[in-house]
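For this view, one protein chain was removed and the others were kept in their places.
Let's look at subunit A:
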Amino acid sequence: MNVLVCIKQVPDMESKFRVDAAGTWYDTTELAWRMNEYDEYAVEQAVRLKEQVKDADITVLSIGSDKVKETMKKALAMGCDRGAHIADDNVSGKEPCEIAGVIAEYAKEKNFDVIFTGMQSQDRGSGQVGVLVAEMLTLPAVTTIVDFVYSDGRIEVKRELEGGIKAKVAFTSPAVVTCQLGLNTPRYPTLPNIMKAKKKELLSIPIKDLLKVDARQHTDKVYFPEKKGGGLIIEGEPAELADKLIQILKEKTGVLA
């Protein structure tokens, strides 16, 4: 079985973000970097799948500068078998369609049975890459999965819908799935596996070899939303306060019907 996991390196979300000089992305200097949270679920699920079927080979793919290799090493230490690093010093300037195009171009003749991605990235949050890859490869895409069961080419997943509802979806491989929080608890890479990771293959491919799709959108401006005026202060006795609050919640929000 051939498995592909697509991961992205993102800043630690606790970082202090600043808009960059061009005003179209955040300033990437002096940030701590880590694996996109949803991609950790993707890596974990791929490794579990391998542990289940035994005979599987997992490729972890990431697009970016040399720095993303650090995050790829973590995926290798978690149990992926080999790394495909698509070298690109301007990954943040690429829109989801270009990113998906590069991944699809890389994957097209490699016969991956399952392609795992995160449901979205924590920084751009478009949620498009996984589904676009599927479309480009003419594969089914099943998004926001919170449960994954594989048996003999048949995949059964649970998807998270709005309002706490879940859906059970069954399909056959090959397919693309995008992973959501709740799917699993990613393992820590163990010491022996960290040591072994350095011996695993990690090939770098220049982006120009794989970028065949033109951008269809571009980001005009990145900015912090204007600060709204201070909160609403209500005053009065507790019973009165409760009534006022209920009224506000009813009128201004959907919290109370």
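Just so we're on the same page, contacts are C-beta pairs under 8 Å (C-beta built on N, C-alpha and C of every residue); 3 or more make two chains touch, one makes a residue touch a chain; residues count from 1.
Criterion: contacts and distances are computed from a predicted model.
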Undisplayed chain, where the name is taken from the UniProt record, one of "Ferredoxin", "Cyclohex-1-ene-1-carbonyl-CoA dehydrogenase", "ABC superfamily, ATP binding cassette transporter permease" or "Acetolactate synthase": "Cyclohex-1-ene-1-carbonyl-CoA dehydrogenase"
Contacting the left-out chain in the complete assembly, out of A:K8, A:K50 or A:K74: A:K74
Touching residue (missing chain; options A:T172, A:T190 or A:S204): A:T190
Residue of A:K168, A:K198, A:K212 or A:K250 in touch with the missing chain, whole complex considered: A:K198
Touch residues of subunit A, complete complex, unshown partner: 34, 70, 73-74, 77, 188-195, 197-198
